[in-house]
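Omission of a single protein chain aside, the complex is shown with its protein chains in their original locations.
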Amino acid sequence: MAHLTRRSFVGAASLLASPALIRPAFAADTVKLGCLFSSSGTMANLEGRLNHVVRMAADEINGRGGVNGRQIEVLTSDPASDWPLYAQVGRQMLQQEKVAALFGCWTSVSRKSVLPVVEQNDGLLFYPLHFEGDENSKNVVYVNSPPASSVLPAVDYLMGQDGVGAKRFFMIGSDYVWPRTINKQLKGYWKSKGIPESAWREEYVPFGFSNFQTLVNQVRSFASQPGGQAIVVLTVVGSSIPDFLREFANQGITATDVPILGLDMVEADLEGLDTAKLAGHLNCWAYLQAAKSERNTKFLGDWASYVKARNVPFSADTVIDPMVSAYDSVQLWALAAAKAGSFAVPEVRKAFAGLSFEDPSGYTLTMTGENNYVSRGVFIGSVNEKRGFDVLWQSPNAPKPVPFSPYG
Amino acid sequence: MSGAMQTVLAPPAGPARRAVRDPLVAGLVGLCLAVAVGLLVARPAPYLVNALGQLAAFAILAVSLDLVWGYLGILSLGHGLFFAIGGYVCAMHLLSHGVAVTGVLPDFVQFMGWKSLPAYWAGLDHPAYALVLALALAGLVAFLFGLASFRSRVNGVYFSIISQALVYVAMLLMYRNDTGLGGNNGMTGFPLLFGWPMGSPGVATGLAVAALVALAVVLAGTRLLVGSAVGRRMLACRDDETRLRTLGYSTTRLKLGIWCLSAMIAALAGILYVPQVGIINPRVLAPDLSIEIAVWVAIGGLGRLGGAVIGAVLVNGLKFWLSAAMPEAWPFILSGLVLVVVLVLPNGLLDLVALRPRPTWLRSSR
Partner (left out) sequence: MPVLRAVLVLVCLALVPAPAAAASLDRVGFVAGLCDDAAAQVRAAEGLIQSAGEVPADDLAFAAGLLGALAERRLACPADGALLLDRPGASEGRDALTGLARATPDARVPVLGLRQRAAVETARGVTALLTGPDPAARAAGLAAAERRIATVPAAVLDRARDAESDAGLKERITGLAQAAALSSPDPVRRRAAIAAVAAHPSGAAQARLAALKGDPAYAADHAFRAALDAGLATVSRAVAVGDGLAVVYNGLSFASILFMAAAGLAIIFGLMGVINLAQGEFIMLGAYATYGVQEAFRRLAPGLLDLYLVAAIPVAFCAVALVGIVVEALILRHLYRRPLMSLLATWAVSLFLVNLVRVTVGTQNLQFVMPAYVSGGVPLYADFVVTWNRLFAIGFAAATLVLTLLILRRTPLGLDIRAVTQNRDMAACLGLPTRRVDRLAFGLGSGIAGLAGVALCPIYSVNPGMGSGFIVDSFMVVVLGGVGSLLGTLVAALGIGGANVLIEPVSGAVAAKVIVLVGIILFLQRRPEGLFAVRRRR
């Protein structure tokens, strides 16, 4: 045979057209949910956990009888931290597998890649990370907080009496949309408070950057100049976080000299660090593992047993905000689908208005019909010696989210 | 040896001319056109249409690399750069066009705090200008880089390393958000193509058909090129450049010309790829991806244009399928495939298929 005939090509193509996604063996009458979280590449260590959380949530709902009489089937994939591949797999899940909803993305880049796909196919993407806001698509459910409820409370704390009365700010971020937008909004906020431009400084580093010696030296000399207490607003992501913290601690700067507000810092980033010298640095999320509530204790126990039972290759003792938000996403979707009595996206979307769910953080999550944002509580966490965060402050209730920032 | 060289240079006559015809390429050209027609008639699922279109774009890219590697002996590990040039200019056109029609500024302009598109975007909403600009820019970059390298007689592995470094530098530059090209997020959210909305099945089919037709044209064109006198000079240059130079031919001019042509074909692939995948960002400039292009060509068949197409379609098809079905296994399968091909099948998978014995002068010496 010298040529590939048309028949064989079409045959191969049809094989391509119906690939077997990872799915457990189920009866025919199931409803499918798709996951867009990477298990390889730079985001693997963080996103990989979320696949398992979504499965755990689905198991829990199936144990209660499923949704609208059907069992949930979770399809996972591996976009390999390759942003166009998120769009590719998303398109496949929506068009081929006809999933009822997608749960995915961590970086804003990946979300923005998937956005055109869900909009063109009228799908629904539940996005579990806190982000820069300034977006309100009817096809995305923003399960976590925009800056008004995830960044500003912590900055206010630091600038206030209880904090350090911060007057000068050194912003260090990875060079992409989230840090740039956050910093833009922060600058607008500080301008509105009358803080002069000379009081802040902005530096950006590439993804995966790890050689922070020079930057830490610059932070030190910035802090020693007159004008008030300086803080570092850290919006680097991924492995840059532990590398920066390590260099900071090695050069002998402590949180009481120059505190760091690490906006993407989670418990998982402290693995492998000696946090005795880092005690006192802050982060801000909608959930902290140290949150005191019965539901949290139950969730932590459930996760630990799930890890042991299914041999999940992640720590059983570390639970981070995106994991809880992913869990909340599945529960919210199930509640909305049950309330609407259907899986069709327009019906489910109508059912968001007035939805409420009590999640492990101890707050009651609510959604109004005005937008696809979810009200979350606010926690400010402080690094402790045990590679975790203590709850330094938490909001009395779950404030209404503000999608579009008034500051810049 | 010089006798063989003469045979290579002179156009073959009689029975040798028949040996020039390449049934594989002819078959693939026919196949592309047939599938294109089939897409227009049968209207299969949009996902399949999109996948075929992307595969066609990758195949064009592989052909462009095979042109310089298989036929000229220059392994470029930076062809992603030209692919990206085409892709970025196309994205800029789509976004300019969208701004001109809808008046809404794209995302990345908004979060940088700018009030309008940067100055050098002017005029890009005209498709003809964008096309010409993409090809010309790719050609220009290739010309400058090639001129410096070929004149200094940088060859072989050194050229490969330098091309890797070049694409890495381009990636770092493009990651910066202040270049006005979307930075790390890249550019996405293309609203319209020639006035039609991007997501509609008609546009998807049209793009896939355009890609397939372009692939057929590129295949036919390059086949004619390598079958011509220029093609024979290319092979001679690959096999022994010094001798060709002593015979009086200007190898620098030859290499430079083919190198620029290859860059423009790669840019064309980028132009066709970006509207189908809906996003471009600096990931296409990752050094790894440029190495993967070489992997496609090596697996399919180095020095055979049809082989490049088969390699690209096979590897990317497997990737689309397996990264959903068996994501854990895909990297192992890919590395295993590369090792097997490199060790056992030195001229790619086409060695497996018992074709008419290749003429000696087509056999690769790399």
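So that you can tell them apart, the chains are marked A and B in the order they are listed, and the count of residues begins at 1 in each.
Here is the rule we use: contacts are C-beta pairs under 8 Å (C-beta built on N, C-alpha and C of every residue); 3 or more make two chains touch, one makes a residue touch a chain.
The structure displayed is predicted, hence computed values, not measured ones.
Student: Out of A:66, A:188 or A:280, point to the residue that touches the absent chain in the complete complex.
Tutor: A:280
Student: Among the options A:138, A:167, A:191 or A:220, which residue touches the chain absent from this view?
Tutor: A:220
Student: Going by the contact rule already stated, which one of A:247, A:264, A:321 or A:359 would touch the omitted chain in the full complex?
Tutor: In the complete complex, the chain left out is touched by residue A:247.
Student: For the chain not shown, which residue from A:259, A:322 or A:360 touches it across the whole complex?
Tutor: The missing chain is touched by A:259.
Student: Among the options A:40, A:95 or A:108, which residue touches the chain absent from this view?
Tutor: Of these options, the touching residue for the absent chain is A:40.
Student: For subunit A, which residues lie in contact with the unshown chain of the complex?
Tutor: 39-42, 44-45, 48, 158, 161-164, 175, 203-206, 208-211, 213-215, 217-218, 220-221, 223-226, 239, 242-243, 246-247, 249-252, 254-257, 259, 268, 271-272, 274, 277, 279-280, 282, 313-315, 382, 384-385, 390-393
Student: With the missing chain put back, which residues of subunit B would touch it? List them for me.
Tutor: Touch set of subunit B with respect to the missing chain: 69, 75, 148-149, 152-154, 156-158, 160-162, 164-166, 168-169, 172-173, 175-176, 287-288, 291, 294-295, 298, 328, 331-332, 334-336, 338-339, 342-343, 346, 366.
Heads up, the rule we're going with is that only the chains that are shown with their structure count from here on.
Student: Mind checking the centre-to-centre distance between subunit A and subunit B? Centres are C-alpha means, answer in whole Å.
Tutor: That pair's centroid distance is 36 Å.
Student: Show which residues of subunit A lie in contact with subunit B when the two form their complex.
Tutor: Touching subunit B from subunit A are residues 1-4, 6, 9-10, 12-17, 19-22, 39-40, 77-80, 82-85, 87-89, 91-92, 95-96, 108-109, 112-113, 115-117, 119-121, 132, 134, 174-177, 180-181, 184, 204, 206-207, 408.
Student: Where on subunit B does subunit A make contact in their complex?
Tutor: Where subunit B meets subunit A, its residues are 23-24, 27, 31, 34-35, 38, 44-48, 50-52, 107-108, 110-113, 172, 175-177, 183-186, 188-190, 198-199, 277-279, 281, 283, 310, 317, 320-325, 327-328, 330-331, 353, 355-356.
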